[in-house]
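Apart from one protein chain that is not included, each protein chain of the complex appears where it belongs.
Which chain is which? They are A and B, in the order written, and residues in each are numbered from 1.
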């Protein structure tokens, strides 16, 4: 499905932008911004590939991922103000990104014969650990440790995908449904200050 | 030696509990607690497997490790107070855990033909780096950097195991002796505020 490849690249670009914006907030320099964009965009998938032994990791075999990250950095440099204004629209693309990253990671793990529970876990790792590594590098406690809804949305999307993909021969339906689940959960969470109350 | 497998799983559970307790202290949410328990329990072994190229890493090939971690999380959720009271007894199990993790890591590295010094190092890494990653994620300086006795105990256990295992055909003796060494060093360290004075 070639369109998935382009959505993946676009998700990489959007994730890179979110990393670069975090770097700008922290007043890092250009190298710092590039690294922050980089790890945010490919950190989760890289960790998944390394844990699975799928090396060289994905972005080392296809120059387009580094190009997408570079474009993201460039956009932030030439249009910082506009990007900051567009943050709400970015939210939409970001949600599409994590939804897709979750599902691609899940599928990759299933193909390697992992236990479904572990494959779902790998899907969530693919989507959220880029942000974890970004926060660690920025010397912050990972955002996800205090905003669990982000990972919960990925988890829900992964579970929905796993079961609908098993039950239906329609290849697009599981993808669209699970991405809609991710998007709706995140939208409700932000709009209503909603969290699953998963405090301990 | 099947019993080793169950001790390994039990050590994983105990390590997960210590990670979850650290997350509770930091007021992370449920996702944060799960991740903290997870990296504390399997972080060291995962790093060892990745460095050695033994992938997919161990816990991706056996669902029981994730289950042990989940049980550890569940115990903390339903019996937080009791777990906190039992912390001293946990210390015993924790020491058994690091002793075993050290030895299993050492053996794995030796089987792959590593130089004995490097195999001993890999044993210590298996035991202590879960805690290092936990502390990094919690945005703390790794505890081990200021309480060297923890790593020293593992190192002593690994050295004792290596030499007794070489010298004796009794497969249980090296294991029990080296785990006793780890336990005694840690006990003395805590009881007497003892440290090897390895300040620099």
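Odds and ends about this structure:
Following the convention adopted for this analysis, contacts are C-beta pairs under 8 Å (C-beta built on N, C-alpha and C of every residue); 3 or more make two chains touch, one makes a residue touch a chain.
None of these values were measured; they are calculated from a predicted model.
Contact with the omitted chain, checked across A:137, A:155 or A:181, is made by A:137. In the full complex, chain A contacts the hidden chain through residues 23-24, 26-33, 35-36, 46, 50, 53, 55-57, 59-60, 63, 66, 76-77, 80, 136-139. If you put the missing chain back, the residues of chain B touching it would be 50-53, 55, 112, 114-115, 117-118, 121-122, 132, 136, 139-142, 144-148, 151-152, 195, 198-200.
Operating definition for what follows: only the chains that are shown with their structure count from here on.
One simple way to say how far apart two chains are is to compare their mean CA positions; for chain A and chain B this gives 31 Å.
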